[in-house]
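As you look at this complex, bear in mind that one protein chain is not there, while each of the others sits in place.
Just so it is clear, A and B label the chains in written order, and each chain counts residues from 1 on its own.
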Amino acid sequence: MRFLPMRHLTKRWRRLGLHVFKSRVKFTHSMVRALGHSSISLVHRLGDFALFTLSAIRETRRCRKLGRRVVRALFEQGVRCLPVILIVGAFTGLVLGLQGYHVLNRFGSESLLGALVSLSLVRELGPVLAALMLVGQAGSALAAELGIQRNSEQIAALETMGVNSHGYLVTPRLLAALLAYPMHTALFVSVGLWGGWLSGSLMLGLEAGVYWSSVERAVEPSDVQECMIKAGVFGLLTIAVCCYCGFNAHRNRAATGAHAVSASTTRAVVLSCILVLTADYVITSFLM
Amino acid sequence: MNAASSTTPLLSIRGLKKSFGEQVVLSDANLVVHRGQVVTVLGRSGTGKSVLLKCLAGIEKPDQGSIWFDGKELTEQAAETRADFRRRCSYLFQSNALLDSLTALENVILPLEQTTLLPETEVMKRSLEALRQLELDTFADRYPSQMSGGMQKRLALARAIVTQPELVLFDEPTAGLDPQRRNAVFAMIVKYQRQFGFTAVIVTHDVAEVLVISDHVALLDAGRMRFEGKPEDFAKSNDPVVIDFRDSPAALRQQIHGLRLNPPFV
Partner (left out) sequence: MKSSHLEYPVGLFVLLGLAAIAWLAVKVGAGSLLGGPTYVIEARFANAGGLNPGSSVMCAGVSIGRVESLRMDPKDFSAIATLRVMEGLQLPVDTMASIKTTGLIGDKYVSLAPGAEEEALKPGAQITMTESSVDLESLIGKMAFGSVSNDTNAKANETGTSPAP
């Protein structure tokens, strides 16, 4: 009899404990499930993106009048982005020259200014900054355009006409990116080098010959090669991501209509920027 | 089944089923379309008329049922048949779905240039001819956004017929048009149907005009065909749903009959 209330109590406690335990198990279960769900959907999306890009590349052979579409895409990705690339490139070089000069001046080795400016531009800043600028200017426009075309059934119309929408809309843009990105990067680096010369040599008084010979001595052919490889990979990746996001604007569950277009454009730009920097690290570590 | 025989219907839909989540749009839709006919699918808004057409055009995938075109079944696997169907069929979107980054002429050139192997001069000739027939030849260099709604509709029709299709699907071609324009569009459809000899499937809810132009009428209600037959039979039918749809002004008169007694404004 003495134990009865005690037992009663422990029973209650035990029940309470079981309850807490159960809810905790439930919570963990739902967390694990959410994790599983998001990783499956991530893998699914990655696979979908890979198939999207591959089918666009495969369409290269079957496309008709591809040249004209590529010219149009080159106009958008190339000519339209020229001002921003030139301005940003020049100022990047100017700032590098200015900062580098003052840092190197402390050690009395201003003569290495050319090496500093050229190596940072050729190896990293040129490809990365040019790609980011191109995403901002051409990639976002591309994602929005495709999103609107999806929204107003223009892509469905292409399909009903028997035109392969991948081949018509995506393939020429990917090809144009493979041309435009390396060209823009080369322009960015060239303008940046002249910017460095302007600030280091013209404004701060470093001998021009010292600057240019330092540039020429520092940059190896393999650096230029790496720069071009990076630019091509960035171009392919970012334009593919922007096309993918715009093309699939209708698949967004959270938003429809104009909101879906804006959401897909934002996602395209953010994902592209992340991809540029991630791919930059991976390529650098492979090529070093 | 002999594909070329004239008794084979050009298009037949059997037991088509489509639902979006919980909502069942088509439960059991059947339709037979013979060559050279103008077939109209009527139905209230939201009864799945457009979904039926989209299933036909391959934009939506039906859950169940089969679609037969010229004696062959259109399935996901039969890529060859589907490609053949796309070549021989055009779809006129309710929203026109013109490519707004291309001029009127480029819009018409597009299907010919991308899906046929015609030489460039021939493509240009046919496209200009299609524009001329729809009285758009003076607007060849305009963009769709610079055109009126009626002109856009005509441009979409020009793009649809330039490939000389055997079957044209019209998704509400008169939505949002005034009665005169509506008549003009229907007249245009019939005119070109006679001229080019294509088979037309029109989805609409303009009863009066439809009874004049079509050879075959179907009424879609609650996901299935409530009525299918000749327009004369449609006009005589005693089915309450048909009456409700066909004689809507009378029904309206009946509905508001009692309201007349108390005018809201003094």
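Some observations on this one:
Convention: a residue touches a chain if its C-beta (ideal position, glycine included) is under 8 Å from a C-beta of that chain, and two chains touch if they have at least 3 such contacts.
Being a predicted model, the structure only gives us computed values, none of them experimental.
When the omitted chain is restored, the residue from A:L187, A:L206 or A:V233 that touches it is A:L187.
Listed residues A:T53, A:T92 or A:S118: the one in touch with the omitted chain is A:S118. The chain that is not drawn here is touched, among residues A:V71, A:L202 or A:A255, by A:V71. Panel shows subunit A; residues 68, 71-72, 74-75, 78-79, 82, 107, 109, 112, 118, 122, 179-180, 182-184, 186-187, 189-190, 193, 213, 215-217, 219-221, 223-224, 227-228 of it touch the chain omitted from the view.
What we mean here is this: only the chains that are shown with their structure count from here on.
Averaging C-alpha coordinates per chain places the centre of subunit A 43 Å away from that of subunit B. Against subunit A, the residues of subunit B that register as touching in their complex are 57-59, 83, 86-87, 89-91, 93, 95, 97-101, 110-111, 113-115, 159, 163.
In the complex of the two chains, the subunit A residues touching subunit B come out as 64-65, 145, 149, 152-154, 156-163, 168.
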